[in-house]
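The complex appears here minus one protein chain, its other protein chains still in place.
Now for subunit A:
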Amino acid sequence: MATANQEEVRLLGKWASPFSNRIDLALKLKGVPYKYFEENLANKSDDLLKYNPVYKKVPILVHNGNPIAESLIILEYIDETWKNNPLLSEDPYERALARFWSKTLDDKILSAIWNACWSDEKGREKAVEEALEALKILEDEIKDKKFFGGETLGLVDIAANFIGYWVYILQEIAGLELLTLEKFPKVYKWSQEFINHPVIKEGLPPRDELFAFFKASASK
């Protein structure tokens, strides 16, 4: 259990954002009680502007009045502050690998898949090709591990929440078949382990609402 001596943990987030969701998942995995505040990005709160003046984005974790921004940085802070159910290994090399994969997800893989799902007719073919290449990279990395971290869910798995959950919704809306059992059996299998994990299952946003949200965005 997390220690809670007059701790105040607040999360400023957006329910539909996988980046924001990463923080929900980490806090829930550690059993850290927190207050969630839904930000309206069209009308940013004073707190958001105060706590993340550099980027003015969510998620922002505020711990005892101290703000931390950028989801991967927040995840490491959470792991270092609440030591139960560690997200990172103690071994420096394993930690470096986990950081590498989380960063590669953010820098390369997520954007390739996102672009493919939102691509127009003209750019579609190339975008889809890049998305499939990105998924192949993950397929080669997951191999036969249950989770990216090995036997237990860790930092990379949380960072890959977009792959485990959002991709299915977005590709359906886009009418694409990117992540399927046939094409990427190992990533597919991982995604099933991910969404069926007892804590993750409760921590992900509801599928129907997420679908409706992105469908509405798609028709704009």
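Note that in this section a residue touches a chain if its C-beta (ideal position, glycine included) is under 8 Å from a C-beta of that chain, and two chains touch if they have at least 3 such contacts; residues count from 1.
Criterion: contacts and distances are computed from a predicted model.
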| said: Given that one chain of this complex has been left out, which of "Phospholipid-transporting ATPase", "UTP14A small subunit processome component", "Solute carrier family 16 member 7" or "Glutathione S-transferase" is its protein name according to UniProt? | reply: "Glutathione S-transferase"
| Per the touch definition above, residue among A:95, A:124 or A:146 touching the missing chain | A:95
| task | Using the touch definition up top, pick the residue from A:68, A:87 or A:110 that touches the left-out chain. | result | A:68
| note | Interface residues of subunit A toward the undisplayed chain are 54, 63, 66, 68-70, 73-74, 76-77, 80-81, 92-93, 95-96, 99-100, 103-104, 108, 137
